[in-house]
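For this view, one protein chain was removed and the others were kept in their places.
Take a look at chain A:
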Amino acid sequence: MAAAESPSSALRRRDLCSRGIRLAGKMRADVVDLLDAYVEQQGLDASASVAAVEGVPVAAVERWDEQTGTQRLLENLAAYRAFRALLAQMLEEQREQLGEADAGLGRALAALLLQVSAFAYHLEELLRLESRGIPGEEGDGPPPPPRLSLFEQKLRGLGVLRELAQWAVRSVRDLRQLAKPSPATGAAPGLAESP
């Protein structure tokens, strides 16, 4: 059970939520823009179906409205940490493939990576305000991806970006939910401790 919020922490929480919502919104917009550029750049079909990316929590969840705030934060944090690792890998692969030939795509990926990192930081701060421990990052990330072919790397990148776009939408909703003053906040301590 979280202790009663001080006015400053409530203000801080609201500020973090507000900022997180807008960051998620921008991240969503940037991902959408990046998806178009990525598909075009990689020579993919925008309608190509991609299998679920391994290691990334699925954004869609049942009984979403029954989740506690901490639970939402933890799921978001887990997802964005995974995205951070995947985007870093994509950026590395991008540089290996194209070098400096397409700096624009690389800069966009880098910017998206920063936004993901920033969002993860927001989530961590919110968790701190919830007086919950921050789950450790080691071992939480996705397992090292198997060595993929170039095409598979492109498809996986497309999948990552699509999933990130989904998560951005969900994160906005989660944070809006968290921004509402709700007694249910922190009502599921057990979840907070789960990885």
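Everything below uses one rule, namely that a contact is a pair of C-beta atoms (placed from the backbone, for glycine too) under 8 Å apart; a residue touches a chain by one contact, two chains touch by 3 or more; residues count from 1.
Basically, contacts and distances are computed from a predicted model.
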So one subunit is absent here. Using its UniProt record, which name fits best from "Septin", "Interleukin-6 receptor subunit beta", "Methylosome subunit pICln" or "Globin domain-containing protein"?
"Interleukin-6 receptor subunit beta"
Per the touch definition above, residue among A:Val50, A:Ala88, A:Ala111 or A:Ala179 touching the missing chain
A:Ala111
Note that chain A touches the absent chain at residues 19-20, 22-23, 25-26, 28-30, 33, 108, 110-111, 114-115, 117-118, 121-122, 124-125
